[in-house]
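Notes follow the structure.
Here the complex is missing one protein chain, while the rest keep their positions.
In this document, chain identifiers A, B and C correspond to the written order of the chains, with residue numbering beginning at 1 in each.
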Amino acid sequence: MNPILSQAIIPVSYLIASVCFIIALQGLSSPKHARMGNLIGAVGMLVAVVGTLLHEEILTFQWIGIGLILGSLIGGAMSIWIPMTKMPERIALSHAFGGLAAALVGVSEYHHLGAQIPRFIMGALGLEVFLGFLTFTGSLMAFGKLQGVITGAPVTWKFQNASNITMFFTALVILVLVVMDPTRIALFYTMGVLGLVVGVLAVLPIGGADMPVVISLLNSYAGLAAASTGFALNNYVLIIAGALDGTSGLLLSLKMSQAMNRSFANVLFGAFGSTGEAPAAGPGGAAGAHYNLASVEDAVGVLGAAQSLIVVLGYGMAVSQAQHAVRELTQALEAKGAQVKYAVHPVAGRMPGHMNVLLAEADVPYDQIFDIEEINDEFARTDAVLVVGANDVVNPAAKTSPGSPIYGMPVFNVDEAKAVIVLKRSVNTGFAGIENDLFIRPNTMMVLGDAKKTLREFITQIKEE
Amino acid sequence: MNPILSQAIIPVSYLIASVCFIIALQGLSSPKHARMGNLIGAVGMLVAVVGTLLHEEILTFQWIGIGLILGSLIGGAMSIWIPMTKMPERIALSHAFGGLAAALVGVSEYHHLGAQIPRFIMGALGLEVFLGFLTFTGSLMAFGKLQGVITGAPVTWKFQNASNITMFFTALVILVLVVMDPTRIALFYTMGVLGLVVGVLAVLPIGGADMPVVISLLNSYAGLAAASTGFALNNYVLIIAGALDGTSGLLLSLKMSQAMNRSFANVLFGAFGSTGEAPAAGPGGAAGAHYNLASVEDAVGVLGAAQSLIVVLGYGMAVSQAQHAVRELTQALEAKGAQVKYAVHPVAGRMPGHMNVLLAEADVPYDQIFDIEEINDEFARTDAVLVVGANDVVNPAAKTSPGSPIYGMPVFNVDEAKAVIVLKRSVNTGFAGIENDLFIRPNTMMVLGDAKKTLREFITQIKEE
Amino acid sequence: MSNELLFGLYIFVLAGFLGHYVIEKVPPLLHTPLMAGTNAISGISLVGSLVSAGGGYGKLSAMLGFVAVICATINTVGGFLITDRMLRMFKKKRPSDAR
Partner (left out) sequence: MSNELLFGLYIFVLAGFLGHYVIEKVPPLLHTPLMAGTNAISGISLVGSLVSAGGGYGKLSAMLGFVAVICATINTVGGFLITDRMLRMFKKKRPSDAR
């Protein structure tokens, strides 16, 4: 088609797309408009793609066609069949794809631009390739740790931080060299490889439960990579989308660190949760004797009597996919006149908002779910608290024992409630690897076993009554 | 200096300036950081100006120098000596300057670019000139109405709206013609003149108290004009600053219309407050007899007895410059143990935040000042309410009589208080030109006279006690 | 200093500021959809891949572009779908809720 026209079509379509993306994110400020926003975002994406396909530079369409179809099929399948409990893994994986895509585009650009590549484009390309590959392997590692393919426990070795940081900066130095002389092909690829390696080695020493921070951080890297692509291709929608992603990832990881009262450095380099750090850890521990292990009957008695109930949710609910059982139980209790609220800690589970999505899936209305500031004063006034697979976020040590690694992390005042029922499989410690005094307090009943199984038993008993 | 370098210096300095401006506006989100922000904004401006002076296009500096000095002197003088009560006039005036500057730049650009001027630059220039001149005269009119140089009452004539709108669109048509053939010099200047005329005739039919809306609307026009200049000169800091101004002006005028529960159209074309509309208006009116006119003694008696007091402020306080007297009185009462709060309506006075600035000048801590939503429930629980020069914003008709032109405008529930003391010079109506039932309610005392004078008498009496 | 770079910087800075405000407004309730959504949006790198896949810059570029297209498409298609799937589930309390 005629170049003048397409010259206008592409930038305009990109401008439209950018606006659509902004609107899409604005929509997420409330559940009401969120879906519409998401739709608008998708439309924007379509506009951008169509606009690009009208680009006169594009000659052959068969590869593109095949790629688009394959991608849509895989992407569609992944999103339709993946269970909500696996959302963190899903996100990690797609970051990997994003990083890889950016890196490959960078490599191909470098390949065909060759020697006459301008400096600043070279810089952008280099950054894109390095960050892209780093995001790729880093996200795969995060995925593996969440899946349990790789041990969730921090893997540490001598000087791991020192060596990782050295490699990181070596790569940046190489980048500078390549910018100074773009013909240094070997160096360019070395930098790419370093990206891959750093991605792996930087994530290994980080504990499984800290993966959310890693993931959002990688999210912002992916954003930066996309933005660099934009700089390299002089493509503004890429820059805008990249900047939006970058800020989003950065803000989320900051929020998480705050919610844990831990510094970025501690999360990334602290090897937090490594058993070495917490001698008191390990199955049962000497304190085992003091646990007040309760039968289903006792627990149901307490629940049935409670006029007000707060359910605190944690990663365990996701592991045992207990969200529907939780909902069934609470509905049974609500039917008996109890007033039920749900308490979700900002870092409960394995990604921000993880628990909210699961509860939403189980049809829990979101105006019954409360954040820590909103509900923390109510525990003292509550008859019973049901803790489903949460541990660190209800550990009083965070308030009482300055020695504890999680000291200062805001936690639910579960210990103030009249009666507490804790559902977990064992008396083991949680991710942070520290004993939880809550479990040995007199008004706490431990009902061991898979959360879902236990909840089902609760439900049958309550329905019988 | 060498073009390459200056080529970098200018855009970079403009980028810095843009960021500074954004930070400056961010600062205004709280009184704590506001001053710092403003300073940063000023620094940004300095950077932009210095950057521009390094521009190789600039050959002669003497005119620039003189202009800068003169402007600084005038601007400085205006801002140091103007009383806070005159702020609305001040703002209106400076919009006039802004509009004029934009228009003149546009004309000069058109003049020296001549025939070979590109289309879209022509369009931007035209818009700039038209909006600039319109803002210029419009703001001058607003200034005149606020000052009282021009009657504050809406001046109406046959088909005023029709003719104004026609002229407006004629101008836009002419703009199109000029864009199609930039050599149509006569048409170009006709458009400019039309801008001047529309500015005058569009503001004439609008009532004095509605000037704030006009001013902020002109503010957003000025922003658009600046942005167009940016498009014409391909100068990004102008576009950014223009866009920021534009949105700011638009948002403020929307907020005001909402606070009055009136549509934009009603404000701009409704000739609101024209005596014709409100037959019940006029000095005293037949209802004069019912007014419960009180002596200073009675009023002081009520005030002295009150344990809780809310002071409602209105335009009258500005007219009589009574803010310091208000503060003195409340301090005397606070010293006697009374608890005092200030109630400020979003559209009290003659510009948004007008009353807040005056109270701040009188040293009233801003955490004692409350918005209508915050305080409206407290009137019923309050011993006494002191209304200083407010009228429409305390008119119960807005709640009770659907016929009234201000019906639906959120007003203070002053009528619910145990006792109300109203300070105004007469029993005349306020801007809206409608009777105020509050003044004839049994528990309302009217103390007529200039607010400042009356307040001083209050103070002396209370101090005597 | 090239024009493109400058344009890019302006855009990047403005979008960064904007992103800050937009994201700040997203409640924790929707943080997971937010992550999925930004993910879908980051799939925009697809437009970059399209050019290198179809630009006829030789086999290598084409193959790399091809893989990139697949990855980016997975992200964007999958991202928007799953975000929608999640958002569909968020409901306010209905009167018929205590059934």
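Miscellaneous remarks
Heads up, the rule we're going with is that a residue touches a chain if its C-beta (ideal position, glycine included) is under 8 Å from a C-beta of that chain, and two chains touch if they have at least 3 such contacts.
Keep in mind that this is a model prediction, so the values were computed, not measured.
By the touch rule given at the top, the unshown chain touches A, B, C in the complete complex.
Screening B:Val178, B:Met191, B:Ala227 or B:Ala294 for touch with the missing chain picks out B:Ala227. Among B:Gly67, B:Gly148 or B:Gly408, only B:Gly67 touches the chain left out of the display. Interface note for the absent chain: among B:Val107, B:Leu127, B:Ala343 or B:Met446, the touching residue is B:Val107.
Interface residues of chain C with the unshown chain, by the touch rule above, are 3, 7, 10-11, 14-15, 17-18, 21-22.
Although one chain is not drawn, its touching partners on chain A can still be listed: residues 4, 7-8, 11-12, 15, 18-19, 22, 236, 240. Residues of chain B in contact with the chain left out of this view: 14, 17, 21-22, 24-26, 28-31, 34-35, 38-39, 41-42, 45, 48-49, 52-53, 55, 57-61, 63-64, 66-68, 70-72, 74-76, 78-80, 82, 84, 87, 90-91, 94-95, 97-98, 100-102, 104-105, 107-109, 111-112, 118, 120, 215-216, 219, 222-223, 225-227, 229-231, 233-249, 251-252, 331, 334-335, 344, 346, 351-354, 356-357, 360-361, 363, 365-369, 371.
Following the convention adopted for this analysis, only the chains that are shown with their structure count from here on.
When chain centres are defined as mean Cα coordinates, A lies farthest from chain B. Centre-to-centre, using mean CA coordinates, chain A is 16 Å away from chain C.
Rounded to whole angstrom units, the spacing between the C-alpha centres of chain A and chain B is 47. Touching two or more other chains at once is no residue of chain B.
Touching two or more other chains at once is no residue of chain C.
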